[in-house]
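Now for chain A:
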Amino acid sequence: MHNKLQVAEALKPKYSDSSSALKDPAAIIELRNVRYSSQAKLLLKNIDLKISRGGITAVMGYNGAGKSLLIKILHGILQADTGDVLWDGELANSSQKQSEAQKQAMVFQKPTLLRRSVKANLMFSLNKQTKLSAIEKCVALLDLVRLAHLADNPARRLSGGEQQRLALARALASKPDVLFLDEATASLDPASASVIEDIVIKQKQQGVKIIMVTHDVAQAERLADDVILLHRGEVVEQALASCFFNNPKTQVAKAYLSGQLWND
Partner candidate 1 sequence: MQDSILSRTLWLLKSADSGLWEVVGLSLRVSGTAVLISCAFGFILGGVLATTRFRGRSAIHIFLNASMSMPPVVVGLIVYMLLSRSGPLGWLGLLYTPTAMIIAQTLLITPLIAALSRQIIEDLFNEYAEQFASMRLSFFKKIRATLWDARFSLLTVALAGLGRSLSEVGAVIIVGGNIEHLTRVMTTAIALETSKGDLPMALALGAILLTIALLINTLLSMLNLSARRFAYA
Partner candidate 2 sequence: MKMNNNLTLKALAALFTIASSISAHADTLLVQSTTSTANSGLYKYLKPILKADTGIELNVVAVGTGQAIKNARNCDADILLVHSKESEEALVADGYGVKRFDLMYNDFIIVGPSNDPASVSGSSDVTASLLKIAQSQSTFASRGDDSGTHKKEIKLWDGANVDIDTASGHWYRSMGSGMGATLNAAVGMSAYALTDRATWISYNNKSDFKILVEGDNKLFNQYGVMLVNPEKCGNVNAHTGQQFIDWLRSDTGQNAIAKFSIDGQQLFFPNAN
């Protein structure tokens, strides 16, 4: 892809440290030559990618492009067939090492909540703390996602929007440095989606790195600082959000943004 180098150049200049070709302090996560296949089908093809520290990175692309696979490999819950995942320039292929290097959490498109009360779901993720501070944090988080009134209800009886807000609160309970969102607002009503967006923006302002998969172009425009466009298992475009939305470089990006199906 002719423009990949260009994009990397565009992203680099401010931070680039020419003395160390291997370690890029601007990148919080880096993928090197990552391949992933399932049932003899190559789903991610030799991905090289650097994700910058801070801000919100949106991962976009058509269905089946490999967005969810990519974000799961970044998060460390899926192992690539070959290639390396680096956090802060350190190899982090074992999930144990990764969690030591970086506190991270993920909100899935379909939240899996424990068969417990709303409160107990949060307490489960706060269990490393003393009981008293855990309760305090639990109350604060429930307020944040506006679920305080449902604290004692069974989590699985909540509406989709409420469940996703609880999943976000649970993700925040571990005070992550990096927060992954995999189409977290895809099937939510606008009110719940906006609660989540507000919280995401606040987290970003507090220095949390956000990496989100989204199909919602308007949402990406509202939130993203930079965008990665995946197409058929390859990164076809990585750009600052303003560049990507105003001046997409590739045909795929143009088609995607204008809402057209891609046909070869």
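Brief remarks follow.
Keep in mind that, in the parts below, a residue touches a chain if its C-beta (ideal position, glycine included) is under 8 Å from a C-beta of that chain, and two chains touch if they have at least 3 such contacts; residues count from 1.
Candidate selection criterion: all candidates are chains of the complex that A comes from, given by their letters.
Predicted model only: the values in this text are computed from it and were never measured.
The candidate from 1 or 2 that touches chain A somewhere in this complex is 1.
Chain A makes touch with candidate 1 in their complex at residues 75, 77, 95-96, 99, 105-106, 108, 112, 114-117, 120, 124-125, 152-157, 174.
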